[in-house]
Structures are given as structure tokens and as C-alpha cells.
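Right, chain A next:
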Amino acid sequence: QDRGGVLNFARYDGSKLIDPIYADRNPDIWMVGSLFDTLLRSSPDGNSVVAGLAESHEMSDDGLSVTLTLQEGLQFSDGAPLTGDDVIFSLNRARNPDLSPWAGLLGSIDNVSASDLTVTISLKAPDPTILSMLATFNTAIVSKSVFEAADGANDQEKSASIFAAGGAGVGSGPFYLSGFEQGSSMSFSANPNYWKVGADGKALPYVDGVEFQIIPDDATRILKLQAGEVDAAEFIPFSRVAELEADPSINMNLYPSTRIIYSPINTREARADGTPNPLADVRVRQAINYATNKDALIGLVLQGAGKPMTSPLMAAATQLSSDLGPLYGYDMEKAKALIADAGVAPGTKITFTTLAGSADDSTIFAALQQMWAPLGIALEVEQVDGATRGAKNRSGEFDIHTYGWVNDVNDPSQVVGWLGHTPTAKAVGTGWENPEFNSLFEASATEINAETRADQYAQMQKLYADSAPLLFMYETPFAVAVSNAVEGYVQTPLGNNIFEEATVSR
Partner candidate 1 sequence: MTDITALSAEATIPQKTRIELALRKPGFLVGAFIIGVSAMLALMPGVFAPYDPNLIDYVAVKQAPSWAHPFGTDMLGRDSLSRVIFAYTVNMQMAILATVFAMTIGVIVGALVGYYRGVADMVFGRVVDAVITFPFLVLVISVVAVLGPGLINMYIAITLVGWVYYARLMRAEVIAQMGNDYAGAGIVMGYSDRRIIFRHLLPNAITPVIVYWMTDMALAILLGSSLGYLGLGAQPPQAEWGVLIAEGRNFITTAWWLSLMPGIAIVLTGLGFSLLGDGLADLLRPRG
Partner candidate 2 sequence: MTQPVMDIKDIELEFQGSRTLIDFVKQRPGRVVRALNGVSLQLNKGETLGVVGESGCGKSTLARCIVRLYEPKRGSIHFDGKDIFAAGAKADRSYNRRVQMMFQDPYSSLNPRMTTGQILSEALSVHKMRPEGEIASRVAELLDLVRLPQDAAGKLPHEFSGGQRQRIAIARALAVEPEVLIADELVSALDVSVQAQVVNLLLELQDRLNLTILFVAHDLRLVRHVSNRVAVIYLGRIVEVGDSETLFSNPSHPYSQALLSAAPSLDPDDKGSAIRLQGELPSPLNVPPGCPFHVRCRHATDFCKIEVPELRALPGRGEVACHHAEEVSENA
Partner candidate 3 sequence: MSDTQPILEVENLCTTFTRGGVALPAVRDVSFNVGKGEVLGLVGESGSGKSVTLRSILGLSRRYGDVTGSVKWMGQDIAQMPERKLRHIRGRDIAMIFQEPMTSLNPLLTVGLQLTETLKAHTDMGRAARRDRAIEMLDHVGIPAAASRLNEYPHQFSGGMRQRVMIAIALAASPKLLLADEPTTALDVTIQAQILDLILSLADELEMGVILVTHDLGVVAQTCKRAAVMYAGRVVEQGDVRQVLRAPRHPYTVGLMRSVPQDVPPRSQLYTVPGTPPSLEALPQGCAFAPRCQGRTEGCLVARPPLEAIAQGRSVACFNPVIDAQGAAA
């Protein structure tokens, strides 16, 4: 096994603050795992949890408490011992709604206590997601003493100053932060005290460190990789995948992901400006779904590197997803029939809101415009930036727009709540409201019987598929190109960048 060396990694966007509870953007979230450890970890297939800092865990029968046993001799990256106190501190911090935007995910926790190596989490109500949550970034363990010693009047400031100072000690992940330049670069150094051992029986990670450079421009990022200035580049545009696959010195990796690309459809009776909304009619929504040739879209946008969504609510890699594929397979005749049935006048104008500057969006638009033309739909484009798109989604000022999703949590409840549960987010702003769906969702939140819960999810997916509040598009992998020198780097379906087993040979 090659050991040592530094891995140079080109990112599309920089981290701003890597702290388990404050990370809210993907570039932050996906790096938490490198600096911090969680009590449990997701299994490689993503369907169960395995040991992390806690070597074992046990759920009580009534589902109201979880007992975990920490490994012996755990240390933070500076060698200080990691104890139950740190766990209590970290979990209380994570579930404090005044601090963490993610606190809601831990709403079921009543109390956390620890004695010696045993940590007990008692719950207010049964929570089927709790184990997954203990394997999620926001419950990662931080050092209580480091936080106590840090500068700052409150937790936010302490966190920021710890991050700004960098250095070992705050986490126990495979690396610690050793350098940071806002928006341009970041360095990780190997944590010598990391508990996990590699294939050679010595402590991981194999590399001495990882150097990140932030290069937002896709073409530049690839050029850097091709020029050998970096060893890996993430977020390769799919249009370049084939070219990089052909490059013998580069491995083009397409990691399975939970990312789905879909388009919320405004289902309200009237548009925000008061005009009647043709898309309120489920037949119209179904028709445009049928009229959309997903394979062609995948061909155009992803150069084939993706697959149509098979579950309406989540990526196939997510637990509990049902395979309903082909979900609205391309069928122009059916689409035309539905449109005729709904009585949509030819030349009906529908606005498609896209993200300014996104090549994918403009390709999707161009394709949809052509695909839907036979239905008599005149598709028009409206370009906005991300912030505006979010605001429009909230206020329902759109007909259709593109959106994407990647799971943060290894459990489907988050995405299903977001896409379908009206009280959570008006079903991604579509305004779709189905009482049956809502009650199924609410029931599943406390259902600890795995089978019942699975059944509830299957029903929700069926309901959702039928009324098509979305234009169901496709799932995409994470495309990361790495040089031949690199091995063992992984990006998980949730997007986390895993460097602990990566090696570079020079």
C-alpha cells in the first residue's frame, strides 16, 4: 500500500465553515466527515448503520432509547481523549434549535447521558430515523474542551474562531484542518491519532494530507487536471465525461448518488398573477411527463451518464425507494390524448424558469421546448439566479422550474417531506396537497416497524407518481475525474468526500 504524499483536489466551490452543526451548504456538509467522526456510520450499501466511534449500539424495544458503547482509547486529532462528555456536548449542541439549522432532525431526542464508555440517548417518541441520524454529519462529535477554550461570546463565534485558527484537536476525523484561505484553498493534514486502520494494519489515512483548490470554472478545473496540477477534479460536466474517459491518464469516476433532477410544477388553480393555470390539471402534468423523452434528455444533458428517475420521490439509491420505472415513459400519443382530454388550447404559453448561466438548464429548456411543441404548448424561458429561483419557488411565482436534490441524511423522510408533504414546504413549492399523502407521511415519522414504514413509503410514492406535481427527470451520478495516480477516493451517494482510504502514487 502506498502511503504518504499529498492529494491535490480541485473543487467546484469552497467550504465556508466546516462545523457539524453549522454546515448547511454542500461544500461544507460534504467535508464534515473528513474532520469529524460520527458515532455510527452508514453501511457501504447505505441501507443500515455500522460502527463508528461507537463500537456497538442498541435500540430499546419500545424504541424510546438508544444505548451506544464507545470504542476504547478514542482520541481527538491532537491526542486528547474523546469521552462521553464530548458526546453529550456535541449532541446537545446539534439538537439545540437556537444553534443548528439541522436541529429539527433530532427533535425526538429527550436527553443524552453518558457514563464511562456508555452513552444513552432517550427519546420523547419512537423515531425510525434516529440511528441514521447518529451516522449523519450534524451529529459528529466535537471536542468540548476545545470549544470551551475557544474565543468568542457564543457558540457561533467560537466555532468560527476555531475554524479560522485551524489545527488539530476539535475533531477526531481522519484529517484535521491545517490551512484555509477563504474561497481559494484549503488543506487537510492526516490525523495521526485516527482510530481506523488501513489494509496494512497501520492507522489511516494513507495520505499525508489533502490540498484543495477552489476552481469554480468547469473548463479550468478540467484543464488543471489535464495539466497535472491537481490529482482529482470534481463536478465534471457530463458533456466532458466521454472525453475524459478516453484519456488514458485519467480515471473518470461516476459515483452513484442520491441526486435527482426534477422540475416542480405549479399545481395551484391560478398563477401568482391571477391568470388560470393550465398546469393545475393533473392530465396536463401527466401529458408533459409523457411527452418528455427522458432518455433523450439524458443523452443531451448527461451524454448518457444518468438514468431516468424510477421513484417519483427519491433516487433509486435511497432506502425505501420503490421502482415504478419507467416512470412516465416517453409516449407522445398518450400525452396528446391527455392534452386533448384536458382541453388545452394550442399555443398555450408555459414559462420554464431556469438558472441563469447553467448550461444544463438551457439544454433542458431547448429540448423541452421542442418535445412539448407537438402538444401545442409554447414553452417560454425565464432566466433567474439561484436566490431568485428560491424566492419564486416559495411564493409560487412560476410555472415550472428546474431543481435538484441530494440527500443529506441516509433516510428518505427528509426528501419525501420536502417533495410531497405540504406543511413542510408546500410540496417543493408546487402547492400540491394530498391529505392522504400528508397523513401517511406524518404516521411514518414515528413508525418503528420497518415493514409498515416501507409500506407507507410505497403508498406515498404511488400517490405522488399519479398526480405528478413534478416533471420527473433523471438521476445523475457524481462525476469525479482522478488521475491514475490516485486510488481509493470515494464520493458517497450523499455526496460526502471520503479521503481516508485514498492513496497517491508518484
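With respect to how the candidates were assembled, all candidates are chains of the complex that A comes from, given by their letters.
Observations on the model:
Methods note: a contact is a pair of C-beta atoms (placed from the backbone, for glycine too) under 8 Å apart; a residue touches a chain by one contact, two chains touch by 3 or more; residues count from 1.
Everything quoted here is computed from the prediction, not taken from an experiment.
Here chain A is shown alone, and of the candidates 1, 2 or 3 it touches 1 within this complex. Partner candidate 1 is touched in their complex by these residues of chain A: 218-219, 237, 239-240, 243, 296, 299-300, 354-359, 362-363, 365-367, 369-370, 381-385, 388.
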